[in-house]
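The complex appears here without one of its protein chains, the remainder shown in place.
By letter and in written order, the chains are A and B; residue numbering begins at 1 in each of them.
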Amino acid sequence: MLRVISRRLVQLVVTLLALMTLVFFWLRSLPGGPVDALLGERATPQTRELLTRALGYDQPIWVQYGRFLKNVVTGNFGNSIRTGEPVTEVISRAFPATVELAVAAIIIAIGLGVPLGYLAARHRGRLLDNATIIVTLVGISIPIFFLGYLLKDWLTQGLHLFPPSGRISTGMDNTDVTGFFVLDGLLTRELDASADALWHLVLPAVTLATIPLAIIIRITRASVLDVLDEDYIRTADAKGLRNPTIRKRHVLRNALLPVVTIIGLQTGALLAGAVLTEKVYNWGGLGTLITDSIGGSRDYPVLQALILLAAAVFVVVNLLVDLSYAVIDPRVRVR
Amino acid sequence: MTRALSDHKRRRIDELIARTSEPGGVSLLRDAGRRLLRNPTAIVGGTIILLFLVIAIFAPLVAPHDPIQRFPELTQKLTVDSIPGATAGHPLGSDPLGRDFASRMIFGARQTLFVGVLATLIGLLIGVLLGALAGAIGGWVDNLLMRLTDVMLALPSLLLAITLVALASRSTQWTVIIAVAIVNVPIFARLLRGSMLAQRESDHVLAARALGVKRRDIVLRHMLPNSLTAVIVQATLTFAVAILDAAALSFLGLGDPDINRAEWGLMLGVDGVRYFEVRPELAYFPALAIILVALGFTLLGESIREALDPKNRR
């Protein structure tokens, strides 16, 4: 088991390094190189040369690459071009907002998706099933940023049920401990801050959850239907077991195996969806950071670090999913 | 002892056998096609796509106006917080630049089809080529190509597209198409490789090899055609994702900068959300069109997959 994990970890690190290498050389291969990209085409030759030297671009490419690798490994990503702050600082400030949003979204997607998918399968071919299928199909066909605007338009402007944007009401006196506002409120017993943050979280989380939710419903439904057709369910019926026992012990556990994989893959969709959702609700997390670093002049140091972070999160989550498989499915357990 | 069987009884037997038994030798493909036509989901999906294609192809005949012409009667009434709705001659009113919105919607079908089809096709071609190479050659080629797909798959698809466009020096319509296409390369490559590997050990390939069929012919005649059904299904589903991704890129300001281009994703992602509070119809119509078309392709793709699944035969 340990050997499997360590092999996967090595593979993972190699993949990430390869990704960063590709990004590095891509940037260098742009016409004019990163300096042009940073300064735009109208910069004077003097400033251009100054920056070239300051960033070390006058040195041979392999020296640059070596330094780049050393920086990546030591977590030094330089300073943001837009604000001048260290990239790590910019990112760690935005990180909790996105995690809070993504966690809320995945809770909604799993919490609703698995039961709904299961119910649809049990009522196969009937109204509930057909309605669920149609809703999920629309769910994966709708541009989620449009859904975000729609929800915002209906539920904030029209009905004033939820705040239209941001993570917390302006003027709310909240203490920042972890950066997760809902959690902070609980920790510092500022329950009003916690509730306010939660209230702000609802619409963005629902928007972000839409696609994972639709997909989890569909996979759960298909998987339950597959399991219900299995011979061992017939055996369980032949034993005279009661329906609830069969469902809990025999159907659900087997049916959840493919769902776990899909949840891992959906974390990816969440990261991408966060970029769109955060822009709609002006959320101020990593997604907003990505949008800001690509708008206007491109903030390559920040972008580089964000790409690495997103890839790292995605592959690590999928590694965890594979490992959790070993816990629920004895067939992949390594003896 | 046994009495001879009379002719009319013999005929009766033949008649009865003919009535009960299915026509023999139904091919997998014809069988799948028959099930597809019986499936209402496939019919709905197919109808949507057909309608979409007809509008896209005959856009100049269907549209009342030129999609890039600015009409004085519309521009005059444009203000910061008001965009004219339906008027005589302009059934859907104006867009933010005083152009006929209905015509832009109709021509939008054409551009959307263009972006979706090209992004899908380019991704499919490169992916299938890489996957076939990996599956047919194996060894270090396979290893290298698969590590490459690992790297591409390390980023979630839309993020990869965003990265690709952001890393390009400046955005054009082609940047978007190619970025969305590249995102799909690893998916097609893995799909084809997996299917080829599964077939390499299968009985029909072993039989062909035992008969001394040349390796190139085995790959081209026996393995590729069988893998392609899965690719077709994936391509149908990819089309839906491609136009959604293109819309998302437009929304993030990474889309086609050509202000004359009428493409639904662009119309929704740029003007649609910018003027959402002023005139939400500018978002509703392209969004609805995108949802419908994406739905159509998803429905068709899923029903083809279902029809081809041997588990669902009979």
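Everything below uses one rule, namely that a contact is a pair of C-beta atoms (placed from the backbone, for glycine too) under 8 Å apart; a residue touches a chain by one contact, two chains touch by 3 or more.
Definition applied: contacts and distances are computed from a predicted model.
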item: Absent chain [UniProt protein name; select from "Fe-S cluster assembly protein SufD", "ABC transporter ATP-binding protein", "NADH-quinone oxidoreductase subunit F" or "CidA/LrgA family protein"]; value: "ABC transporter ATP-binding protein"
item: Contacts of the hidden chain among displayed chains; value: A, B
item: Sole contact to the chain not displayed, among A:157, A:235 or A:282; value: A:235
item: Which residue of A:160, A:189 or A:331 touches the chain not shown here; value: A:331
item: Omitted-chain contact residue, chosen from B:12, B:170 or B:204; value: B:12
item: Residue ranges of chain B at the interface with the undisplayed chain; value: 2-3, 5-6, 9, 12-13, 16-17, 20-21, 38, 314
item: Contacts of chain A with the absent chain, listed as residue ranges; value: 125, 230-232, 234-243, 245, 249-250, 253-254, 257, 328-331
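Note that in this section only the chains that are shown with their structure count from here on.
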item: In the complex with chain B, residue positions of chain A that touch it; value: 11, 14-16, 18-19, 22-23, 26-27, 30-32, 36-37, 137-138, 140-143, 145-146, 149, 153, 157, 267-269, 271-273, 275-276, 279-280, 290-291, 293-295, 298, 303, 307, 310-311, 314-315
item: Interface residues, chain B side, partner chain A - complex; value: 147, 150-151, 154-159, 162-163, 165-169, 240, 244, 247-248, 251-254, 265, 268-269, 272-273, 276-277, 280, 283, 287, 290-292, 294-295, 298-299
